[in-house]
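As you look at this complex, bear in mind that one protein chain is not there, while each of the others sits in place.
Naming follows writing order (A and B), and every chain is counted from residue 1.
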Amino acid sequence: MTGLSKVEISYIRSSLLSDPPLRADGRAPEDFRPIAVETGVAPLANGSARVSIGQPRAGRGHEAEGAGGGTEVVAAVKLEVDGVGDDEEGGKVICSVSCSPAAYPHLSSPALDDLQSDLTSLLGSVLSHPSLCPQNLVIVPGQKAWALRLDTIVFADAGNVVDCLMLACRAALVDTRVPSTRSVEYRAPGRQSGTLNEVPDDLMDVDQSRNGPSSMLETRDPSSAVDFELADYWDEGKVLESRDSWPVCVTLNMLPTIHFLDATSQEETAVPLRLHTMFSFPGGKPTSHGMRMAGAGTSDMTQIGLLLKHAEKYARNMWIGLEAKLAEEEARRSVKAREKFYGGRRR
Amino acid sequence: MDLDDLETGEYRLTCPGETITSAHDFMRGHGTYVDDELVIASVAGTVQRVNKLVTVRAARSRYNAEVGDLVVGRITEVQPRRWKVDANSRQDAVLMLSSVNLPGGVQRRKLESDELQMRTFFEEGDLLVAEVQAFFADGAMSLHTRSLKFGKLRNGQLVVVPPVLVRRLKSHFIALPCGVDLILGLNGYIWVCKHMQDADHGDEGFDAEAVYSNQNDEIDGPTRLAISRVSSIIRVLADHFVPLTDTLFLEAYNWLIEQEVNTKDLILGDLGDAMVAATCSVR
């Protein structure tokens, strides 16, 4: 997008400020473009999702400049085993956003890097917050835990990329399955195995058996488990805890008298001031997980108060819609996984 | 492989590297090359034969300009005594300062101050309609806005479609009865705006304030609605790869009014298919 002319910007703004407000494609100010959500798109990841806002039309390419193709984002979760630090509970969420150069052909490489790091810090400051860390990421308490890496890629950007990113992240996190693990302890053969779970006899012998505190200086309570192994079960693992606390984002683009949602790229250029609001509804109660104002322009308290009330409403609608779709996807996935597991076994 | 069977009018699909015919019998045109006395296609598209000339027209390619074409372009750069214009082509087109109308008379001599004040005429991001005057040696188009119907565009919005869908018509300025004007640029940029009255300009001068102004006129609600409807129609037709003509717009707009639907429902796919089916079958 080489930018809009002054008259085009003025036309878009005056159309929005007219009564009734009119947008370029005829939508009402609160209307979103059609949103498509699909989970399980990356089979090698522990959880993944693809979200596209506005239909990306086949064969548009750069010509979609004026027509507005669609915004498309893929998010994937990979769990890695990580050591646990001294003062950490265990388990953390690390986000990253990468913008494909195909989505931003007019941006130079350093500008693209800047955009990537801006989106990464926006997402990271919301999703990596300690209050959102799921509890069941610990494998061996005090020693090993899962580090959850949430990577997102923006394939196409036709406006409203932040909402799309948050939807994809939430869908990927809900789709994530944490592999079930069993703590394992190494013991010399011939000793009583009194403590932990099953100890396979053919496991390697390591002189690390600790029957109890070996010295008075050892004040930590050492869990005797030093390693773990993966269980083989059909459902690919457990879901993440506190799934209903991952937020969705609603971006409100602000004009002095009205606000509107889901801006296209031209609308974003014409109306730069916007407010990103992240809401989640655990147990039906609205909780705000982040608010960011972006773009040149000022507002005032009354407008922000009003916007927040509306934002809660919009976020609730989006939440309900997303939940329904994710429940559908989950049912489909478990059927598929069961078939695959048992189908393979029977052969 | 034998072109004699190919009647003028019929078509055959081909892809790059496919041999079409022997070079002795036929002359090669665009989209082909000669290798070892064979004419071979260099793009994927349809083979067309006109007497002894063989060309391959690609299904979708960048806009190729001809002299006399009407294009809608966007200024990308302001350089000494010229502007660079993005016209959806291989290279940016060039608009020379000597090719634009200077305020104070159509035949006014260019002054030093004009060169320094080029941004008062066109600046980065402005949209304009111009005609291709000539080509530079490197293939870049040279544009001119020497007529009063060319110049800066206002009071509307831009729709981008594949250039191949815009055919060469007698007039690219279309006035629809709903109060909406269309300017079909052959490069795929289409400008949809409020209807302009044809003011009578004398030769003595024209109001520079008006021609190069950055102010939109007052546009009322129904006209804005009509503009947004027409833009959606164009997008839907372009998605279905339907060549654009003025009769098509009229029919589609009337169909839309009859159905009494909201413009936004057009974008949602199903209604768009229905519209295309209804209008294209009438043709």
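In the analysis below, a contact is a pair of C-beta atoms (placed from the backbone, for glycine too) under 8 Å apart; a residue touches a chain by one contact, two chains touch by 3 or more.
The rule is simple: contacts and distances are computed from a predicted model.
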| item | value |
| --- | --- |
| Name of the absent chain as recorded in UniProt (options "Glucosamine-6-phosphate isomerase", "Cytochrome c oxidase, subunit VIb", "Translation initiation factor eIF2B subunit gamma" or "Exoribonuclease phosphorolytic domain-containing protein") | "Exoribonuclease phosphorolytic domain-containing protein" |
| Touching the absent chain when the full complex is considered, from A:120, A:183, A:251 or A:264 | A:120 |
| Contact partner of the left-out chain, one of A:184, A:239 or A:308 | A:308 |
| Touch list for subunit A against the chain that is not drawn | 85-87, 117-118, 120-121, 124-126, 129, 131, 275, 285-294, 296-301, 304-305, 308-309, 312 |
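Throughout what follows, only the chains that are shown with their structure count from here on.
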| item | value |
| --- | --- |
| Centre-to-centre distance between subunit B and subunit A (centres being mean Cα positions), rounded to whole Å | 42 |
| Touching residues (chain side subunit B, partner subunit A) in the complex | 60, 74, 76, 86, 88, 124-127, 152-162, 188-189, 214-216, 219, 221, 224-225, 228-229, 231-232, 235, 238-239, 262-264, 266-269 |
| Sites on subunit A touched by subunit B in the complex | 2-8, 10-12, 14-15, 18-20, 22-28, 31, 33-34, 55, 57, 59, 63-67 |
